[in-house]
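Apart from one protein chain that is not included, each protein chain of the complex appears where it belongs.
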Amino acid sequence: MNNKVAVYRKEHFNAAHRLHNSMWDASTNTSVFGKCNNANYHGHNYELIVKVVGEPDPETGFVIDLKLLSEVIEESILNRFDHKNLNLDLEEFTKVNPTAENIAIVIYRMLREKLNPALELQVRLYETERNFVEYPA
Amino acid sequence: MNNKVAVYRKEHFNAAHRLHNSMWDASTNTSVFGKCNNANYHGHNYELIVKVVGEPDPETGFVIDLKLLSEVIEESILNRFDHKNLNLDLEEFTKVNPTAENIAIVIYRMLREKLNPALELQVRLYETERNFVEYPA
Amino acid sequence: MNNKVAVYRKEHFNAAHRLHNSMWDASTNTSVFGKCNNANYHGHNYELIVKVVGEPDPETGFVIDLKLLSEVIEESILNRFDHKNLNLDLEEFTKVNPTAENIAIVIYRMLREKLNPALELQVRLYETERNFVEYPA
Amino acid sequence: MNNKVAVYRKEHFNAAHRLHNSMWDASTNTSVFGKCNNANYHGHNYELIVKVVGEPDPETGFVIDLKLLSEVIEESILNRFDHKNLNLDLEEFTKVNPTAENIAIVIYRMLREKLNPALELQVRLYETERNFVEYPA
Amino acid sequence: MNNKVAVYRKEHFNAAHRLHNSMWDASTNTSVFGKCNNANYHGHNYELIVKVVGEPDPETGFVIDLKLLSEVIEESILNRFDHKNLNLDLEEFTKVNPTAENIAIVIYRMLREKLNPALELQVRLYETERNFVEYPA
Partner (left out) sequence: MNNKVAVYRKEHFNAAHRLHNSMWDASTNTSVFGKCNNANYHGHNYELIVKVVGEPDPETGFVIDLKLLSEVIEESILNRFDHKNLNLDLEEFTKVNPTAENIAIVIYRMLREKLNPALELQVRLYETERNFVEYPA
């Protein structure tokens, strides 16, 4: 056992999306994605929990200042995702279906670039209270 | 004090919407509704709590069977609102802005028609955990 | 407007129960109460919220000391309801069906006797997160 | 029934406090307030829910813009209460015991001055998940 | 790091149970299990969170369709556990004490048979909000 501590910051954003595979015809899309394929979109209050793992700095007692982590999440993620249509407003989902799995992977990659490589990172995303995902597993 | 009991049933639906007044120009809409005016919509996990007040039936001990109330809500509300775009898919919001206030009033009216007039009705709607409304007040 | 403040204390108990009307035959019971009629009982984590309304005492700033209210609830309610079978272990439900409505009325009456009559009382009982009741309405 | 809708905004602040009546001796304070009387203070994550009641504006569909309500709460309340010691940092509690009841009354009065008198106002304050108050009752 | 994502689905069921070791006498059972040994049973709202880990399908973006996972849980678990007495109605607990630990192990084994062996599985079970377990650890 080392002295690593995990710190978590919870944020949220509200977005519209629709599940759709443009390589498939309409009936396949309906069959696979059901009401999530609704042409006019639907939406969610996404809850995002970002986990960062490292050793606390002896002078501050912080693994990372959660105010700073919150600002990084706001700038990198919330400003781009909040009150947006994921399919129409974000280029990341023009070819990738905005399932919770894929949104979590995209968010992970965006945050990974902004954080000190010495810190481990994991992202949990709640699409609803009952459906949520985590990346990397 | 009479013998009335309030019973509550919580349901939820996921929908896209946008706040917009078509009588106003774009800059007024942006100024008033901010990011909620995003042209491509955003969305929410709406939590709906329906309150029904009456005297318990002496034979069952129920004010109203909550399974039946749940079915009424599903048929009247969820089947029409869940995984929909409130602005585009529901005629009730073609001329009425789908604010939480107006959605609650629309839901109240739909449920009022389906329930025994002897029962009092109130609707609470959570747009997010931090923003919610109740009708009638 | 007077100076009354409402204070709330949340407690919980775990109990088994079954819904059943002994005046009815088995098929009527099944038809009305469904799986809640299961002969071997089922159970719930009941969440109980007790609301007391009055004017704060100028010396303490308390409407009622919530530690004392908690002790009254523990003695009067939790010691009798927690980890019990409501149908078999509580005489109050030998002739009264332990629906959430009736449990709330029974709890209200038990607490009403223990509290200063100058204080208003209301009981909210969650049978599940999605089904709850309030008495008096 | 009129057309009034209640809208709610949830905010939070973290503060230290201690319950103490300076007119009493130490043993009376300990006897009445128990561990809440600890000389070095303790603290809470206070959850504040502000309820505003009125008729929705026909042009916006808002009773009050919840962004504006949130800003009023931030300016009037959070900037003064958040990360503070209620007994030492707020003059309102130099002579008034900072019980949840009294904090709610103080917050109500501060917000009442800032809001349109045509709107009804009620404040709910959670000191913990299990102890909370509402003013006016 | 691979591309595995964890997906989670939350379900619930309400059941009665009692903790009891039939090899022991009554006083040992009371001494060890306390009020959980009540002869007439008590009950809980069990919250069940099923975690499945795998790589997202490139065509759907799903590790597993959570609608399908929800149906598997309903058929395999909820239809057998919900509104039941675990000691009396489920043969799995005739010789095994229905502690949260053992219920989680039983649920894990039932689900393991139904899911693609390439997918990793973990079960979390909340007996109450404050007592919960996870298997495998």
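As written, the chain order gives the labels A, B, C, D and E, with residue 1 at the start of each chain.
By our rule, contacts are C-beta pairs under 8 Å (C-beta built on N, C-alpha and C of every residue); 3 or more make two chains touch, one makes a residue touch a chain.
All values derive from a computational prediction rather than experimental measurement.
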Q.
Under the definition given at the start, what are the shown partners of the omitted chain?
A. A, D, E
Q | Listed residues E:8, E:41, E:81 or E:135, member touching the removed chain | A | E:135
Q.
Need a quick check: the contact residues on chain D for the chain that isn't drawn.
A. 12, 14-17, 35-36, 38, 40-45, 82-85, 88-89, 128-129
Q. Since one chain has been left out of the picture, which residues of chain E touch it in the full complex?
A. 19, 21, 23-24, 32-34, 96-102, 104-105, 129-137
Q: Please give every residue of chain A in contact with the chain that is not shown.
A: 1-11, 53, 56, 59-63, 65-67, 120
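Assume only the chains that are shown with their structure count from here on.
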Q) Between chain D and chain E, what's the gap in Å when you average each chain's C-alpha atoms? A) 41
Q) Could you say which residues in chain D touch two or more other chains, in rising order? A) none
